[in-house]
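Complex shown without one protein chain; remaining protein chains in place.
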Amino acid sequence: MGRIKSKHNNRNFHFMVLAMGLLLLAAALLVMQPAPAEADEGTVNVGIMAPLSGPGAPWGIATARVLELQFKQINDAGGVKVGNKVYKLKWYKEDDKYMGSAAAQAAARLIHDLDCKVIFGTNGSSPVLAMHPITTDNKVPVFCNSFADDAVSPERKYNFRTSMTSHQYAPVVWKYAKGRWPEIKRVAAIGQNDATGKEETNHIKLACEPLGIAVDIELFEPGQKEFYPLLTRVLAKKPDAMDPTCCALGSASLIMKQARELGFKGKFISSVFLDPTLNGPIAGFDNIEGSLTVTWDLANGSPGERAFYKMWCDNWNPKEFNVSPTIFYTGAEIWLEAIQKVGDIDADKVRNLIESGHMFNTTIYGKVKFSGKDYYGVDHQLITPVVISEVKDKKLVEIWRGK
Amino acid sequence: MTLQMFVQSLINSILSGGVLILIAMGLTIILGIMKVVNFAHGEFYMLGGFGIWWFFAEHGLNFVLALILSVTLVGILGVAIERGLFKPFRENAFPSLIISCGILLVFRAATQLSFGLVDHAVPTPEAFKGMIQVSGAFLSKERLIVICITLALIIGLYVFIKFTKAGLAMRAVSDNPAAASLQGMSVDRISSLAFFIGSVLAATAGCLTGPIFYVSPTMGAEPGLMAFVVIVLGGIGSITGTVIAGLIIGFIEGFGAIPFGTNYATVMVYVVLLITLIFKPMGLLGHAEK
Amino acid sequence: MPLLEAEHLSIRFGGLKALDKLDIQIEEGEILGLIGPNGAGKSTFINVVSGFHKPSSGRITLNGENIVGLRMDQIASKGIIRTFQVSNLFMSSSVLRNIQVGFHLQSGIGFWGSILGNSKTRRQEQVLHEKALEISNLFNMGHLSNEMTANLPHGHQRELGVAMALAAEPKLLMLDEPVTGMIAEETLRFMNTIRAITKKKGTTTLLIEHDMKAVMGFCDRIVVLNFGKKIAEGTPEKIQKNQDVIKAYLGEKKDAQNPGPAS
Partner (left out) sequence: MLKNRRLTPNMVLLVIAILLILFPMLSGNKYYLRTITTLAIAIVLTSGFRLIALTGQLSIAQAAFMGVGAYCSTLLIMNLGWNSWICFFLAGFAAALTAGIVGFITLRIKEIYFAIATLALNELFRLIWVEWDTLFGGPAGIVNIPSPDPILGIHFGSVVSFYYIAVLLLFSATAMMLRIERSRIGLIFSSIREFDTLAASLGVNLIWEKVKAFMIACFFAGMAGALYAHLQHFISPVDFTLMDSVMFLLYGVIGGLESVWGPAVGCTVMIFIPVGLRLIPNYNPVIEPIIFGGILILVMRFCPGGLVGLFQKLVSDLKKTESQKGEQEHAAA
């Protein structure tokens, strides 16, 4: 290493520098060669951003599958008519790896290099917050799913959330639960120790305290599988009910299984997501029987929901179904309806339409609109119907539907 | 802390420690004998889990048969990787570390692509179902069985290393590969054997914990990391050290979680590791070379 | 006052007493030979003085200042430099770089000078470079100065070890069996070089050698160890006639069938 005085090595050094030069040159050539992918006449570029690798991959891959099919179907049907022009969609898929830095880089590619006019994605708070400076500066609408309150705010001018969060769900489900079981006095909210889990458990606390229910929040490191120590601590406080769902599906299932093993007899009430077909195999069907949740059975839902579920089952393994695609599918539906309505793909016009409280008709949920001004300061939160279901005989049974 | 909580924490600690020891044991053998830094060790644990899921849950094989089959296959895969990739890099940390990182990425992505997107449940075999109650504390039968098997494997491994010819050869190679090969021991064969045992132990842990937890492509990440913490805390190459360190970490997780919560227990594990290393730079029972 | 004084120095490894209440004085400017059969504790003495091992009890003073308990580099910076028994060198570096590491204590180039690389530093570096060449020339290795150390023949490797130590301009140079594996002519030439240099610079030297015959002609004074104890001390002529010394070497020959000093 660095035997600089030696003649022989001086040459090596020499060649090393040359090698680096060549590499950089190659890189530079690579960079300069392709002109930015200007959209062809008659096509509009759209970006799909999803965690295609890493811990969020199950959601991301499912999302990408559905969106690609959705765009293909639209193109096959002739495209979208915007104003008096008909556009075909050209989509680009990017991997945010469920990481902020990767999401920012991916957004830069979609926007600067591929000239995408809209981004559908992504899951997770950190990626959505990290890509905000790029998307907002370049006026690209983002239809996202992030449970962080911060993802929707006045300065994030073009961020729209097409999923309801525990902030909307928790008050409804806990009010219902308290009405039905007034004996619930103490609740344990268990969540993953990341931005999402922290926000969700906090939402539960905010929803429960006005109802006279004490909330113990317990957080754990993502990826943990052994919850006996945590549950021993939680159960010592003798909670009457538990919301274990502010975390990944597998973790939530394990918490429910292990809580029952440790003798927990109370109800599981979920303000986030609980589906016996998905949670059941890991959690044990007996363990989650009688739980209350805001999830509902798409297969028995509204006509749009039924059609959506059928589309998944026709193309892919029903076992791999999760809710993530519905969120972005809805986002795409809304954006497409909006650009057709305003007759332009301009982000400001789309934003104005959404903020005007326009009712969107074509979504899988039926008629929906954006709201949220009183809490987030801006109407960028999609409001979908809240449904409360109960787990009965290993199935979700709808017991209450809001308007 | 009530008696019930104490007993429960005790059981929790032993279980989390036991599984950790099982995984770390394989790693300490590989690292101790071949001086190969295998960051992909957790992936053998993951493959073991997928093995039991594939044979037992998907294809309805008998649990024990499925376990043996899956463990053997992972062991053979381990030997193949050792022969094909690690062999030139014994005693050489950097390349082996990089290669193992590559293996980790490939395995994880490949399982994700081939076995789909959901976490797979492995049902508990009928015979292992049910709970046992000890002075108010709960212990499921499946966990009890895991503790028993872990204990048996630890003792078995200890006997194997201390008293059998192959075990003696392993220790000799670990101390001084050059001298061992001069005495006619085949370093190649012993390394392969070590890697086989290492991957088998990790895969066994994966199989046994499959029904308790679930099986997913990223399940190896956390145990793989903690296994390194365990062996470094205990001293690389020392089986007793690994057992002690595994129990220490198990107890920190089991008892530390009660007053502080599990995330602070994780902080405590790392703090204990750092403090131990400051005072004993070669781990608790590790000894300096030379 | 002696340059280095060890008083009642003891160290034990397990149950074995490697050094047993040893008293040794080294006078300024002399070449002291420390000899003894295998396992007599000669290398242990160097290890203890250089700070590699910590003595169980006893004192070591350099110019009256206690040095027990200091780190190796602190002891080195006080001017005690040692060589190693086997060829311990920076094998994948060039000969010149090896010698330049030896300049560490003398270089006078500080951290910022080194980082900034200003003209003063460059001049200093040039001076060091020339000094390194000079030292390699002293050992007839000038033509090898850019060679990789691992490629050197054994004899040159031994010489390089001493060259590095000399580069550090020690007050006390401790040579641990420097001529092992050399043939007689090489030994003679090498020992003469060392004696010439150290005498010229006034460097005090402690020479450890297993081969009694090899050191006789070079040392001013000799101390003989056996089983960690001093059994004789005096001029080479006196030592050669000492009955205890002869017995120690012959005894060893009988027990371990080791080729003795005469072979």
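Read from first to last, the chains carry the letters A, B and C; within each, the first residue is number 1.
Methods note: a residue touches a chain if its C-beta (ideal position, glycine included) is under 8 Å from a C-beta of that chain, and two chains touch if they have at least 3 such contacts.
Only a predicted model underlies this, so the values are computations on that prediction, with no experimental measurement involved.
One chain is not displayed; in the complete assembly it touches the shown chains A, B, C.
Among B:Phe89, B:Phe138, B:Phe196 or B:Phe213, only B:Phe89 touches the chain that is left out of the view.
Taking the complete complex into account, C:Ala76 is the one of C:Leu3, C:Ile24, C:Ala76 or C:Ile135 that touches the chain left out. Across the entire complex, the residue among C:Val68, C:Leu105, C:Leu188 or C:Ile231 in touch with the chain not shown is C:Leu105. Between the chain not shown and the residues A:Gln73, A:Ser101, A:Asn315 or A:Ser356, the one that touches is A:Ser101.
Touch with the hidden chain on the side of chain A covers residues 1-2, 4, 11-21, 23-25, 27-28, 30-32, 34, 36, 52-53, 57, 61, 93-95, 99-101, 104-105, 108-109, 111-113, 125-126, 129-130, 132-133, 148, 150, 155, 193-195, 197-199.
For chain B, the residues touching the absent chain in the complete assembly are 31, 37, 39, 85, 88-89, 92-95, 97-99, 101-106, 108-110, 113, 225, 228-229, 232, 236, 263-264, 266-267, 270-271, 273-274, 277-278, 281-283, 286. By the touch criterion stated above, the residues of chain C touching the omitted chain are 50, 52, 71-74, 76-77, 81-82, 84, 88-93, 97, 100-102, 104-105, 107, 109, 111, 114-117, 121, 125, 128, 164-165, 168.
Rule of thumb we're sticking to: only the chains that are shown with their structure count from here on.
Comparing the centres of all chains, each the average of its CA atoms, the largest separation from chain B belongs to C. Distances from each chain's CA mean to the overall CA mean are smallest for chain B. Look at where the CA atoms of chain A average out and do the same for chain B: the two points lie 34 Å apart. With centres set at the average Cα position, the gap from chain B to chain C is 48 Å. Inter-chain spacing, taken between the CA centroids of chain A and chain C, is 70 Å.
Listed for chain C are no residues, as none touches two or more other chains. For chain B in complex with chain A, the touching residues are 2, 5, 8-9, 11-13, 15-16, 109, 112, 116-121, 123, 131, 138, 140, 209, 213-214, 216, 218-219, 221-222, 253-258, 261-263, 265-266.
Those residues of chain A that touch chain B in the complex are listed here as 53-55, 57-58, 61-62, 193, 218-221, 223-226, 228-230, 232-233, 236, 249-250, 253-254, 261-263, 278, 281-282, 317, 319-320, 322.
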